[in-house]
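Yeah, one chain of the complex is gone here, protein chain that is, but the others are all in their spots.
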């Protein structure tokens, strides 16, 4: 098993004929992902990478019944692309696009609620169930199937973590980048819940970051749910510069949350194994898993 | 029993200090309705009709915990008044106001969904559970407690129906005016479902009108639900002038529905007793109820 | 509130839509001059506030300026009776003179409030023109609807879905999307109930041109759009109906002999239904509404009696917000002014009924009192000379 995508998942590419989308769609096809169609307004009727291209997601859904869509469009068209996919009945939408304005994302979140669709991203490398399906832009070859679920707010740092795991002899069930933007679709909590019941997954690695509250929410969820599998976490940014502050309002809205120390403390309290040295994500996970026997 | 309101219902009046609201609030108090507070922005802190007045519904809810709100405000303030009540946690909102723009009502309906609040109206005389509570502007004295539930799209025609029932010796469990506007809150179907499980109600009288699809929906519901109680209906407007047409779009949107004949036919097929002569609503209901024994 | 075609086309033009070259004329001379300037053939279009103008002879083609003048002479000042005007018809005061456009294809495009889905809807069809309603019944696959919310507006991708459904060329797709979004923004900003472009011509040179347009505003919203309210053309209203509107009364003239005065639209319809039920014919629909004044009641009763077809009257009031005594006072005032010469049946019930009845009785005028709704209707029908 795996979560969200598997070898049977039928995948649509929005913005297929663009340069970046073309490059990564080729890599996905090479990996074995079941791409079934593309959408580029004005290019309906063409074939691209051997895939039929449609003018609208609605037409693509009618013709090819994709269940998942991966989006490569310019930032200011990102929100509409997500809405179009959701309105057409796609239930899992993966948005690679970086730089979508935050108010657009607030509108997207309301829209997704109405359509009951799930979003991964935006500003995410996507997700991969190794050996089955890759819906994203991560280098496929560093992954291998196995027992570790990964949920990460980062891009390349996820590759680093995966690489370490694979080097330590540990494959992955599914690795999900939830995206680095302030407002994203699925967060740690929803994905932890999916990994909870996934039989292939024996441990979960969280890659967090300073800012926001996703890690704190995850800690609360893990504590409350009596999570049955070991969870490890590395939170990046303990030494990061303070960054520009969001006025006083930031503090009023977010309180004292958001710092790396705060997140680490909350996760530790929730029973999460904290990894201090990001060079030891793989070996630490291997130790934990071998100690289970 | 009764539906929606009973002797214990705590009722707020929005726009309490206005002339019409004052008049009808006095009548409600005389009837025994448990009015607990009023809202008029700028008059917070005053007493009116012996009731505390607040600047916002939020404050009124915090202080007096009303469960129901009845709205008397000008038409262009109507939509906001409904939203304010729903946002403050009021679960049943009765909007007397007539002439709220239809786009405002579309916005209200989305808002109510988010807040999980129910609306009666707008442009309704309100509702009454005789002998218990009157949340509306209908003449209270013509009602008496009894076994007949009434759901009506009209105002004075409802009084006529109630008057006939009372004259025929039949009281009412609850009489609800759903409002005559194109977009209203609760419709026939939701209220029929409430009357279905109400033990006091032994028969339901529907007062319909030409236009819209509320009667057709009711017919479909009754047919599908195997409704356990006798339902009678009078549909007004068989002889009404055709009225100004809403372009071709009306026909495209609504198809051939909306005529009195169509509604009557659909209701008859669903097993509803059709009353042709609006002067005989009371006696026909009495006949049906006595034939049940 | 419906506005004229030329007003609707003005809005469309400002929103970037193509409309036929043309201008408004109020005299035969202007029509002739315009026909010459535009170049024939031209279309003369009667500007009356009702649909069905084409079938009623209100839209005519002229091949030469002289023919245009001739036709204009026939149309201007005459009454056009269409399926939607009622038998009295509406006076043609203005003609829209347009250069004829010969479309390659006639499409349909509309925005409307869909009360059933409680949403806004954008509708297009690959086949516009007069048969659009038949089409919606028998070939619904040629029609596409997209729902959207007023706060969210029509999205680009939704407009694109409609554009591709119309099988427009790629360059027109972009145009259509941009313009339809402007149209939707206008619809929402100005509280429209309907905006219909039918037919929307696709010309030989691949342009979209709105050949006819219908825009209807929400009467309830006019208070917040004074610039829209000022577009009302009172010359297109029936004199009696106009007078009624001024006093907040809802009056519609019909062809029977029993004049009705009722409070509440539902009860007014029920009153007409019961009159027919007993074999009578209502002369009008008249709802005096909830917030009525004594003066308005008085005006309402005068309106009722101003109709010379009325043989008997029926006043049916169930007092609620409206008090029976107020109605009685208004009726007595009007009846005294007019010297009441036809029998009027009165049925009063509800708020202040006794006081109302006393006022009528003490007036000394020949009112006939009924004890209930059914009896009142029976009496009125009998007195109208059309008993069952």
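Order of writing sets the chain letters: A, B and C. Residues in each chain are counted from 1.
Convention: a contact is a pair of C-beta atoms (placed from the backbone, for glycine too) under 8 Å apart; a residue touches a chain by one contact, two chains touch by 3 or more.
Owing to the predicted nature of the structure, the values given are computational and were not obtained by experimental measurement.
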| request: Out of A:45, A:169 or A:182, point to the residue that touches the absent chain in the complete complex. | output: A:182
| task | Touching the absent chain in the whole complex: find that residue among C:152, C:175 or C:233. | result | C:152
| message | Can you tell me which of A:38, A:52, A:130 or A:212 touches the chain that was removed from the display? | response | A:212
| field | Hidden-chain contact residue, picked from the options A:7, A:47, A:63 or A:106 | value | A:106
| task | Against the chain that's been left off, what residues of chain A make contact? List them. | result | 20, 75-76, 98-107, 109-110, 125, 137-139, 142, 152-160, 163-164, 167, 180, 182-183, 207, 209-210, 212-213, 234, 236-256, 276-280
| said: If the hidden chain were put back, which residues of chain C would touch it? | reply: 151-152
| Interface residues of chain B (partner: the chain not displayed) | 41-42, 44, 55-59, 80-81, 83-84, 87, 107, 111
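FYI, only the chains that are shown with their structure count from here on.
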| Based on which chains are in contact, what kind of graph results: line, ring, star, complete or other? | line
| query | In terms of CA centres, which chain lies closest to the overall middle? | reply | B
| message | Going by average Cα coordinates, which chain is farthest removed from chain B? | response | A
| Where the CA atoms of chain B average out and where those of chain C average out, how many Å apart are those spots? | 28
| So, what's the distance in Å between the C-alpha centres of chain B and chain A? | 49
| query | Touching two or more other chains, which residues of chain B qualify? | reply | none
